[in-house]
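There's a structure below that I have some questions on.
For this depiction, one protein chain was excluded, whereas all remaining protein chains were kept in their positions.
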Amino acid sequence: MEFSRPVRWLLLLAVLLLAVFPFVGADYYTELVVRIMIFGIFAMSLDLLIGFTGLVSFGHAAFFGLAGYVLAIVTPESSGVSLFWSLPLSILASGLAAAIIGWFSVRTTGIYFIMITLAFAQMVFYYFQEAVQWGGSDGMFLFFRPTVTIGNTVILDLEQNRTFYYFVLGSLVASLLLVKRLLGSPFGRVIMGIKANESRTRAIGYATFYYKWVSFIIAGMLAGLAGYLEVTHTGTISPGYLAWHESGIVIMVVVLGGLGTLYGPVIGAFVFVVLQDTLQDYTSHWLLIMGILVILIALFLPKGVTGLLDQILYRQGIQNTNNEDHGHQDHRT
Amino acid sequence: MDLTVFLVQVLNGVQYGFLLFLVSSGLTLVFGIMGIINLAHGAFYMFGAYIVFWLNGVLGNFFMAILLGVPIMIVLSLVIERFAISYLYQRDHLCQLLLTYGLILILNEAQLLIWGSDFYSVPVPEILSGRIALTENQDYPIYRLFISVVGLLLAGGMYLVIQKTRLGMIVRAGASNREMVEVLGININLVFSIVFSVGAALAAFSGMIAAPVSSVFPGMGNGILIVSFVVVVIGGIGSIKGAFIGAMLIGLATTFGQVLLPNLASMVVYALMAGILVWRPQGLYGRTTSS
Amino acid sequence: MTPVILSTQDLTAQFGAISAVDFVSLEFRQQQLHAIIGPNGAGKTTFINLLSGELMPTTGTIHYLGKDISQLSADKISRLGIGRSFQKTNIFPTFSCLQNCLLGAQSRLPHSMHFFQRASRLTDVTERAQRSLALCGLSDRENSIAAMMSYGEQRQLEIGMMLATEPQLLLLDEPLAGMGTIEAQRVIELIQALKQDHTIILIEHDMQAVFVVADRLTVMVNGKVIATGTVAEIRANKMVQEAFFADEVIGDD
Partner (left out) sequence: MTTIFDGDRRHFLTLAGATAAAGFIPTRFAIAGNAPVKIGILLPYSGTYAMLGESITNAFKMRIDEAGGKLGGRSVEYVAIDSEMSVPKAGQNVNKLISKQKADFILGPVHSGIAAVMAKIIGKKGSPIMIDPNAGSNAVTGALCAPNIFRTSFSNWQTAVMAGPAMYDAGHRTIITISWKYGAGIQMMQAGRESFEKAGGKSVKDILNPFPSVEFQAHLSTIADMKPDAVFAFFSGGGAIKFLKDYEAAGLKAKIPLYGTGFLTEGVEKPAGSAAEGVQTTLHYVRDLPNETNKRFIANYEKQFGAGKSNVFAVQGYDAASLLLQGMAAVDGDVGAQGKIISAMGSAVIDSPRGKFTFSKSHNPVQNIYLREVRNGKQVTLKTLAKGLEDPAVGCKA
């Protein structure tokens, strides 16, 4: 997995723009960008499953919400907890849940996989919905953001919105590089093979189950990171975060941005959040417009915004650009 | 729990199962024959309920309202099939999820624009409004028994259609295989149009039948959607028999879950589904084809 | 005669009331090309599917180098050194030719659960992939996307990808099916070359080709073996002629 040259430059430019944004953007929009970046990490984690492993998970919100709940549960009402243990703990919790759910789900394919991931996510959803000790359907608050201190020195004060902004930006860039690296690894090669042709991958000697399973776990952990950041950002968590609607929306965002591109889902998150924010201002029936947009995307933009971008960049058919992409990649290998 | 209470609860579970079967039968048809995941199924259910409320008000007769309402829904669903769904037959599940998700949003808003946000109710028709004494304290409404009878008739009817008719032959042939059906000299587009509208009409019909007991309100389709998916998947996609068994299982599991495991009641259904899929990944009566 | 590399004992695959493979007991010897012929529906592909682990046998066993492999999954069997090609071309359509072979070559690592190592730095994997691409005659198509190549080239690529897994035993399921004469000739030459250092089990409809390349022949009809022997023996076998050649248009699929 390598980005083509123009895409690389565009990404670099995007990161630079994001880095200076807090200095030029109004506070409200800075907040909005934080939300977009967190959503972007979440969508990117799902892209690892849908776009690269070929697993359409309809329960991804469960891992997002679960990590958020873990942070809210371990944080007392009087002070923040250290990020150094709460972040790994939250991510591990999501990873563990993904390991258990994945162990059962990854055996199935197609519609059944979609449905069994939905079923497990609904179980997690209802668990928190009914867990009165954790706020039931109203959810919980996080009164203090996690602390990043060594000894008595404050390394990062996440309560400061600007610091938190850069922390999220850093997480986004790190996640992108990490997943990109993952896809360039032997493991990445195998999961992409599974997406392209699973039975063939098995027939040349890969126990595909384990690769799908591990991919499911990694995606769950990355979703956990996003969930951790989200709760740190908003200060609340509720079962609604784990509901099937959220799983549906994140699928939509991934497709909107462009499957199997990693950066596409981040663009998808951007488009979705900005659209939602703008439409809301004009009409309380904005869901109607959103519905029409969703249908148009499904019908006419199956490769998402990045597919459109590709066409503009190369001024030719997408198939050919793919061809070139792979060409570049192989010369480098 | 003594025997009487147990039996009453079994009756409750079975009765709920029939209602679930009514809703799920259309879903499993569309699922199985067309390979379409129709998330908008719940929205059709809701539309059915609203239409019967509206027509019942105009005509003053519940059965006439259904008789007129079902064709309306068939027309509506044919339009949707032609202008949206039909573009998706060769696409993957992902596009279907998206498109039908968009349909939910549109249909929900359309409902608000047409009928507003008030709660409505549809009176139980006079001849079915009686009750039967069940135990010393509890009666059983005749209308609920009527729902069961309708469910039973529908199950029987679908069984006959599938076993005895040409459409049924296509279903049994495993119509996910387009080429094969086309080789048989059948206009597949026509078949798909019919199946989709029958599926939508069944959803709407079950919304109509359920309206007198459930009341009519915005968002009423959301809750029923997921549970009918569970039914279909447990039973095996495309299997009417499976949907029937699945509906009964979920009906009973819900009822006894509420009574015996009040703290886990809503998880029981999903645990059951996960368990069955782990045991039989293609559902109870699903075909073992990879999709 | 060379030692036995693979043998089946009463191997059976039952689908409902039909036995696609019916109590087949066969021996395959090292360094031989053993072809299996028979009319459509004779159970040849099912037989290959049993050998490669795509299907589990209803009864009977398969021994490979003395080891019972009848309950092993496809990936495990591949790792033992049995490679296969499919009747319908089965490659990674979205990958380039080299990527197809890279994935094949990489499968010989003890495992691929390396998450941060760069796959491009596995030099021996890359070399092996390039070598097998050269073997199947597609060196100059390294970066072509598989789906966009001609049908014949795709079949070549499938063999290349299989070779990248360094198999000892090749299971080839109708490698010539649907090919033009020139393409077919190229593949026959490829098979001839592979014969030098591989054991091959070949299913093929093109009798001319089979008679040229095969050392031994087995004829299957209705899931049963009706004869096994050298090319000359089979040609002379009356029963085979009646059961098979009579109604089979040779070379047609």
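Letters A, B and C mark the chains as written, and numbering starts fresh at 1 in each.
Operating definition for what follows: a contact is a pair of C-beta atoms (placed from the backbone, for glycine too) under 8 Å apart; a residue touches a chain by one contact, two chains touch by 3 or more.
Please read all numbers here as calculations on a predicted model, not as lab measurements.
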item	value
Touched by the hidden chain, restricted to displayed chains	A, B
Residue, one of B:Tyr120, B:Phe146 or B:Tyr159, that touches the chain absent here	B:Tyr120
For chain A, residues in touch with the removed chain	26-28, 31, 35, 126, 129-130, 132, 135-139, 141, 143-144, 157, 159-162, 234-236, 238-241, 246, 277, 280-281, 284-287
Hidden partner chain, residues of chain B it touches	5, 8-9, 12-13, 15-16, 108-109, 112, 116-121, 123, 131, 133, 135-141, 143-144, 213-220, 223, 254-256, 258-259, 262, 265-266
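Everything that follows uses one rule, which is that only the chains that are shown with their structure count from here on.
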item	value
Overall pattern in which the protein chains touch one another (line/ring/star/complete/other)	line
Chain whose Cα centroid lies nearest the overall Cα centroid	A
Separation of chain A from chain C, taking each centre as the mean of its C-alpha atoms, in whole Å	42
Distance from the mean Cα position of chain B to that of chain A, given in whole angstrom	33
Interchain centroid distance [CA atoms averaged], chain B/chain C, Å	48
In the complex with chain C, residue positions of chain A that touch it	181-182, 184-190, 192-193, 196-197, 199-208, 210-211, 214, 218, 319, 322-323, 326-327, 330-333
Contact footprint of chain A on chain B as seen in their complex	31, 35, 37, 39, 84, 87-88, 91-99, 101-106, 108-110, 112-113, 226, 229-230, 233, 237, 263-267, 270-271, 273-274, 277-278, 281-283, 286, 290-291
Chain B-facing residues of chain A, complex	50, 56, 58, 104, 107-112, 114-116, 118-120, 122-123, 126-127, 129-130, 244, 248, 251-252, 255, 259, 285, 287-288, 290-295, 297-299, 302
